[in-house]
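Reviewing the structure listed below.
Of the protein chains in this complex, all but one are displayed in their positions.
Chain IDs A and B follow the sequence of writing; residue 1 opens each chain.
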Amino acid sequence: MDHRPQAWGRPRDDVYGAYDASYLHTDGPKTATQSPIVTGTSVIAIKFKDGVVIAADNLASYGSLARFTDVKRLRTFLSTSVVGFGGDVSDMQFLDRHLNELAIDEAYEHDIVSTGAEADQPTGSAAGQLNAANLHKYLAKLMYRRRSDFDPLWNQVLVAGFDAQAKPFLASVDLRGTTFTSPSLATGFGAMLAQPIMRRFAATEEDAARLTRDEAVNVVKECMKVLFYRDARSLDRYSIAVVTKEGVELSEDEQLEKQSWAFAERIRGYGTQVV
Amino acid sequence: MTSIGTGYDLANSIFSPDGRNFQVEYAVKAVENGGTSIGIRCKDGVVLAVEKLVTSKLLKPNANKRIATVDRHLGVVYSGMIPDGRHFIERARDEARAWRDTFKTPIATADLASRMGGYMQAYTLYQSVRPFGITAIVGGFDSAAETPVDGEVGNGPACGAGGKVAGKTHGGPFLYMIEPSGLYWGYYGAATGKGRQAAKAELEKLDLGGPGGPALTMEEAVKEAARILYVAHDDDKEFELEMTWISGADGPTKGAHHEVPKALREEAERLAKQAQEEKMEE
Partner (left out) sequence: MFRNNYDNDSVTFSPQGRIFQVEYAAEAVKQGSVVVGIASKTHVVLVAIKRNAEELSSYQKKLFPIDEHVAIAIAGLTSDARVLSNFMKQQCLGHRLTFGRSMPVRTLVEIIGSKAQINTQHYGKRPYGVGLLVAGVDDHGPHLFEFQPSGMTEEMVAFAIGARSQMARTYLEKNIDKFADCDREELIRHGLRALKESLVQDRELTIDNTSVGVSGVVKAEDGSSKVEPFQVYDQQDVTAWIESVADDKEGGAGTGETEAEGMEVDS
């Protein structure tokens, strides 16, 4: 029996043959994340006249396996902004912890409760605190830095909140550090499936500034339904947040309503059907 | 035995023949010149308060805070050399952050006190540094709730997390005071700075250290803290009163370290002044 620590928990050589320990070798090229492992699918968001609506479903997939069905992919920041994460879930958790630290830093200077699992107080935007635009800039630098180190955080995130002029703010940053902003945004499959729908309602900033809160929420809910119909890595339970000047209203256990699968009958080209 | 002129007091980390480190004792002198700080561990939280002497009429009123947030649930107040205090705070913040990074959970008040006690002690060991010219009071509320592992996936098992025993209470309010030597004790009522003697005498009269633990509530403690600082205050100098508190998740601060609301502070100050006047009349 081999009692050396590196053999602990490994298949026995005498039974299974020599163990391939090549991956333990520290020489050779350095490798970092090559692909995401446990993933979240789309995040979608749209601006309206008083703020931003953002949503993401509660599924974390392991490949095509629906592995975790209660993963919350929206997180509030300082009760004034919301970050939605698509992509690798462990990288999301890393970013979540990192943002937690950033929020604690903010609490040093300002006598305001910063949100998080431990403390929750609905306070509006406070002067001097990092707003969504600042937060997005920071995340963009972080993501770009990581991709330049060839060790990217495998996410695309949306940041929703307000900018320094107190106007609704919505922007995205991805694993390459690419930033983008638009009256409506979607990551992953949502970019293909939800974005065109949202653009019908808010093609321009002016359109978005005319949308009411209810309209925006309805569009987002409708998009979540479409995504559930067509994206095989999605779920009918989702989180939705409305960011306004009054703060963040986040519901984390919403259920898709009034689904209608009648359209599925007409779909041809896969499964057991023969044309 | 006097310290001056022996030569044993000219550098840090030097023992005198009777086993004292004079430089540490001198650092304590720096603390004793500073405005009074107190901390009270109550039934439902911790209250911290400090007497800020107004050294100039040109200071912006209420702008310069002396009680600092170290982590959401931790506050620190100190007496003595203020720049040293700020350095102490910075280190405490680094410790709290490092703890979160490693253990994915907030640092317990006792652990922070231990880490910072060790840090202060290290500054008594070498001739290349001087001890801290502060005594710090660390207050915190360790969450009694089942805190989720930071960033955990899903809700996890419904039963209690590791190490917790059913029926036993966990967490609660804690208070520690750390001296320039690195020595620290847990307290129900702690006082340091110029008016510590008077403050301690007043703290001892409060119902804090009884067998059932403190009977005082935070709201009562805020009023007592204000009164005590008025009692301990040297009359002819002007001062500002700064007070913070930390309750549990079900209390007014929801587990976080916060400044006492203005209305309550002013009420406490009004009562304190009133008590002062009544005492004068006697």
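The rule is short, and it goes like this: a residue touches a chain if its C-beta (ideal position, glycine included) is under 8 Å from a C-beta of that chain, and two chains touch if they have at least 3 such contacts.
Keep in mind the model is a prediction, meaning the values are calculated, not measured.
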| item | value |
| --- | --- |
| Visible chains in contact with the missing one | A, B |
| Residue of B:58, B:263 or B:280 in touch with the missing chain, whole complex considered | B:58 |
| Selected from A:21, A:65 or A:164 as touching the chain missing from the view | A:164 |
| Sole residue of B:23, B:37, B:69 or B:244 that reaches the chain not shown, by the stated touch rule | B:23 |
| Among B:71, B:84 or B:242, residue touching the chain not depicted | B:84 |
| Absent chain, residues of chain A that touch it | 109, 127-128, 130, 133-134, 137-138, 141, 164-165 |
| Residues from chain B at the interface with the omitted partner, ascending | 3-4, 9-12, 22-23, 26-33, 56-60, 63-64, 81-84, 86-87, 90, 123, 127-133 |
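Please note the rule applied: only the chains that are shown with their structure count from here on.
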| item | value |
| --- | --- |
| Interchain centroid distance [CA atoms averaged], chain A/chain B, Å | 40 |
| Of all residues in chain A, those that touch chain B in their complex | 38, 60, 68-71, 89, 92-94, 96-97, 100-101, 104, 107-108, 111, 113-114, 116-121 |
| Partner chain A, residues of chain B touching it in the complex | 68-69, 71-73, 93, 96-97, 100-101, 104, 106, 143, 147-148, 150-151, 153-155, 249, 253-256, 258-259 |
